[in-house]
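So that we are looking at the same thing, I have put the structure below in structure tokens.
For this view, one protein chain was removed and the others were kept in their places.
When the chains are written out, they are named A, B and C in that same order, and each has its own residue count from 1.
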Amino acid sequence: MWLVAPKTGSVASCPDKTAGENKKRIDQGTNKKGQRITMSNEELKTKITELLPAATFEEGGEWLNINIETKDWLSLAQQLRNDNSLFFDYLFCLTCIDWKTHLTMVYHLSSTQHRHNIVVKSKLDRNNPEIETVAHIWKTAEFHEREVYEMFGVNFLHHPDLRLLILPDGWEGKNPLRKDFEDPINMIKL
Amino acid sequence: MWSFSNIANNLHEWLSNTFNPTMTLIIEMVLAGVAVIGLFAALGLVLVIMERKVSAWMQIRLGPNRVGPKGMLQSLADTLKLLVKEGLTPNGADKFLFNLAPFIAMIVAMLLMAPIAFAKDFQLWDLNIGVLYVSAVSSLMVISILMAGWSSNNKYSLMGAMRSGAQIVSYELSAGLSVLAVVVMTGSLQVSDIIHSQADGWWIFKGHIPMVIAFVTFIIAVTAETNRAPFDLAEAESELTAGFHTEYSGMKFALFFLAEYVNVFIVCAIGATLFLGGWMPFHIGNWTAFNHVMDYIPSSIWFFGKTFFLIFVIMWFRWTFPRLRIDQLLNLEWKYLLPISMINLLIVTAMAILKWHF
Amino acid sequence: MFEEVGTTIDGDMIINVGPQHPATHGVLHLVITLNGETIKKVEPHLGFIHRSIEKMCESLSYRQFIYVTSRMDYLSAHINNHACALCVEKGLQVEIPPRAQVIRVLMDELTRIASHELWWGAMAMDLGAFTPFFHAFRERESINDIMEETCGARLTMNYMVPGGVMQDLHPNFQKRTKEFLQLYKRKIHEYDELVTGNIIFQNRMKNVGYLSAEDAVSYGCSGPAARGSGVSCDIRKIYPYEIYDKLEFDEVLETAGDSFARYMIRIREMQQSIRIIEQLIDNIPEGDFQTKTKAVLKLPKGEFYTRVETARGELGVYIVSEGGTTPYRIKFRSPGFSNLSVLDHIARGSKLGDLVAMMGTLDLVIPDIDR
Partner (left out) sequence: MFITKYIKDVYNGVKSLLVGMKRTLYYFTHHKEIITQQYPDNRDTLVLPERFKGEVVMPHDENNEHRCTGCQACELACPNGTIKVIFKNELNAEGKKKKAIDKLVYHLELCTMCNLCIEACPSDAIKMAQTFEHSVFDRNELTKILNNPGSKIMDGVE
């Protein structure tokens, strides 16, 4: 029916809704899966040690930092995502750091339900950086991993579509965000 | 009194007295052709400046105000610019069809001028199937658009042309059916007959609600048929860049542009003729004094006044509404306008038989 | 033969939208596989204005790198600068005077309104209505005038510095802002009349581009794109920074998840920003607008991450410091990049015309995606 507006969605009214109605929406929106139990860094530490005894922790920052071996990443990621008390469903930042001797993958994870955050780090070999992809666990990782792939040359194993995203086609070898990258043609020297 | 018909008659008499009948006919034809082309150019200039001013004022802007007094010569400057621009033909294009398409658009628009009565007794060709002629010829428009879209060798052009084909063919139906409503009431396809039947009141007033419905359907359908917003899917700027004329530039683009505006003028002229009485002044039944006052306004002013009012309405649509989606567009026609206008035609027929109209 | 007309073996048409196309608002290149009018696949190609801001920032000092971030999401330049300033302050552990905090929040909210105004006009233009664009610019220009008076520039202000703001508010600021609030309230009903209530518009927007809450989170959507699906993700509410925890405003949420829900989120978010400005405009505390910081800033060794809510979603600034005067590595987690990745998911199966509407509701700003 063309002239009749579809039923879903909200009514077209601009004046702001009352706070009560909005609060109801928030409760419906996010808390439907269960109770919100925000874990402190200590609790998270205990919980993750249970899951992966080999993990080492770094504290002092705002969030708990977990250092893991590259080979443990995929299983840990699955557990972090699917465990009901952790439920890290939101990968809000995925990046890599070039430390000149090695690369470090950094994953910032958050839980929209429980509102706790962790940072997972994993050292990679600089000459042959390889890590399992998490694109099937957090779909946002697909684009972020492609970006890291071209900027740092990290090879994500089993990535569905590992191609250049930002750099032009035919770009080979050089990884712009590595510390030893130099572009003799386009470098601006001041 | 000065009028178009007097000038035409005097000219005809003078020519008949000076030359033999064949020569007269040839000269008159040439004159008519020149007049149509002149009208074309004038209409293009006037409608472009009108559109730009209307859009500017609706968008709280000033609009063109640099060239000429109050920017009135802006469209002349634009035409000059388009004339001297290079007309590019893309490499992979079908050169013959590509160059032919804008001219077909133009010729179709010119042919449509023939049965329009611009003033009292001032008409190029008052043929006895005038209304049928208009709906038949106007559907040729789609050929030029399909030709342009296909021959450009551009996917945007092709999509625009296909959209436009589906759209024009569909909306042709309800436009035709609402025109038929007037034909049924009048009992004639001749334009002059239709106008004379409105001497005691225009059809939109005489025909009760069914005629108003027919008028509204007609306006919606012709807006779609001329590819104007909100039905401008053929050239939907944000989706298809410029649709079927993406690859055109220079004068060939200008011809498409001109043909669009002339088409708008023609459909509005036909709408004014059929529903608003053409050049017929505003008459009410047998109020002789009132009707007499109205007769003092020249018939050409009545005609152009009504036509430009309808053009303004169509421009008003364009600068207010967002665009429809292609499936919504076809739904609107096949599920709403077509059934409505068919039922409406049935009611109008019953009214005509039972003489319920005024 | 297939290559000649650009089709696949299945007879699908491959069409390039962009890099120069009126609907992409910049240089985004989408390769679309079409079956008739129906979209089968959307594949973004990025990088046409990639300036490698992250690499540039590695050679700039902590005072200098902030100005570059205005060029990322140029429509919420203040908020980008704010995020960077916050991150540096977190490393320096300086306290910002209350006046500076209020000024920052005021500027952020004005920027948010300006950004949403522009989005509203551009969105309507994508759908073929040109008039709203100019109407939106009327209000946006008055915000830009306020910005110009206080910060000295209309778009790339570079007003936030570590430790506060660069200059004090202009004496006219309060008066002009109140004038803007009045103008906005006088004109806001036109937005409903012209676009929101319009039946054509509603038909174009509703039930189009559906994004479920789970997918929104999984694809890393944030800001209005995720809140339209009912995901509560307003950083101002859940991880408040500056004085947002003391302010009274609602996190706007819709549950429908379609284009219209995302549209309504932004329209109503403008109302909330107006509420925030109204609370603050008469209560700007007296005092310094800047804490004294050293001329050369040095962050301690470590990693610092700040999250702020820009007009498009969550912006993350991740600074890795080696203790020097320049960041060792800096990462901007831009909202547009993640929001773009969802486009393929929501566009499949809908019509070409809807793709434009979806891109409009995701509010893509290309420099923000490319960085």
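Before moving on, here are some points about what is shown:
Please note the rule applied: contacts are C-beta pairs under 8 Å (C-beta built on N, C-alpha and C of every residue); 3 or more make two chains touch, one makes a residue touch a chain.
Here the structure is a predicted model, which means the values were calculated and not measured.
Per the touch definition above, the residue from C:151, C:213, C:274 or C:320 contacting the chain not shown is C:151. For the chain missing from the display, the contacting residue among B:11, B:31, B:54 or B:173 is B:54, taking the whole complex into account.
Per the touch definition above, the residue from C:60, C:94 or C:247 contacting the chain not shown is C:60. When you scan B:263, B:320 or B:344 for touch with the missing chain, the hit is B:320. Contacts to the hidden chain, counted on chain C, fall at residues 60-61, 63-65, 67-68, 131, 138, 141, 148-153, 156, 158, 161, 166-167, 170, 190, 193-195, 197-200, 295. Residues of chain B that touch the chain left out of view are 54, 57-62, 316-317, 319-321.
FYI, only the chains that are shown with their structure count from here on.
Among the remaining chains, A is positioned farthest from chain B, on the basis of C-alpha centroids. Innermost chain of the displayed assembly, by C-alpha centre distance to the whole-protein C-alpha centre, is C. Between B-C and A-C, more C-beta contact pairs join the chains of A-C.
We define each chain's centre as the mean of its Cα atoms; on that basis chain A and chain B are separated by 59 Å. Chain centres here are Cα means. That of chain B falls 45 Å from that of chain C.
With each centre defined as the average position of its C-alpha atoms, the distance from chain A to chain C rounds to 20 Å. Residue numbers of chain A whose C-beta contacts span two or more other chains: 2-3. Counting only residues that touch two or more partner chains, chain C has 203. On chain B, the positions that touch chain C within their shared complex are 55, 58-61, 155-156, 159, 163, 229-230, 232-233, 236-239, 241, 319-328.
Against chain B, the residues of chain C that register as touching in their complex are 6, 13, 15, 21-23, 37, 124-131, 133-135, 138, 194-195, 198, 200-201, 203-204, 351-356.
Only residues 2-3, 5-6, 8-10, 12-17, 19, 22-23, 25-26, 28-30, 60-63, 89-93, 95, 97-98, 106, 108, 112, 115, 119, 138-140, 142-144, 147, 165-168, 176-177, 181 of chain A touch chain C when the two sit together in their complex.
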